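With one protein chain held back, the other chains of the complex are shown just where they sit.
Right after this comes chain A.
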Amino acid sequence: MISLISPVETWAHRIPAGAKLLALSALTVALFLTDRPAVLAAATLAVIALYLSAGTAFLRQGARHLRMLWPFLLLIALWHGLTGQAQAGIVIALRLLAALALANFVTMTTRLTDMIAVLTWVLSPLRRLGLPTRAVTLAIAMVLRFTPMLVENGQRLALSWRARSPRRPGWRIVVPMAALALDDADHVAEALRARGGILNDIPDGRN
């Protein structure tokens, strides 16, 4: 998620995260309430216009993020086309495209810290019940930090394997990868401990 954040600062970056997430929820619900292709096509165009308002570079970057969607959209459209429900296919494809593009827009223009702050606020009733919500928000940040690291570990192991073997590593790096992940978990625990661990009586994400 974090790698998706746009390096280009746009007007949308300056809108509070809570407002953006609320608008996103409302608009997504609205997209699911209509079945008319014309309305959905207009909505999709509106989302594209939204991207454009942040600049062409931003639009191009957004399109790159959504590129992996094309095969799915195509599949949905084809399937429905073959089963004689072309209109339903177009409706579903357009709806998915508009909703995901909108979500991606919010992700690209909202800092993780701000998302976490909103989440902390949403979770605040739980905190009043005495549940340690700081651990939840910390956990989310860590998943975002360590997912790319896990992928990198895998790539590094594969490289290291290929440097010393003519064959591809395949499943054989699964065990060392798991071992590395456990090792990493140890290190994070130590890193957290080095900076005080999870203290519950300190200010949370709200300002």
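In the analysis below, contacts are C-beta pairs under 8 Å (C-beta built on N, C-alpha and C of every residue); 3 or more make two chains touch, one makes a residue touch a chain; residues count from 1.
Here is the rule we use: contacts and distances are computed from a predicted model.
Name of the non-displayed chain as stated in its UniProt record, restricted to "NADP-reducing hydrogenase subunit HndB", "Electron transfer flavoprotein subunit alpha", "ATP-binding cassette domain-containing protein" or "MoaD/ThiS family protein": "ATP-binding cassette domain-containing protein".
Contact with the undisplayed chain is limited, among A:36, A:64 or A:111, to A:111. Residue A:195 is the one among A:67, A:128, A:167 or A:195 that touches the chain not shown.
For chain A, the residues in touch with the chain missing from this view are 2-3, 5, 7, 111-113, 117, 141-142, 144-145, 148-149, 152, 184, 187-188, 190-197, 199, 202-207.
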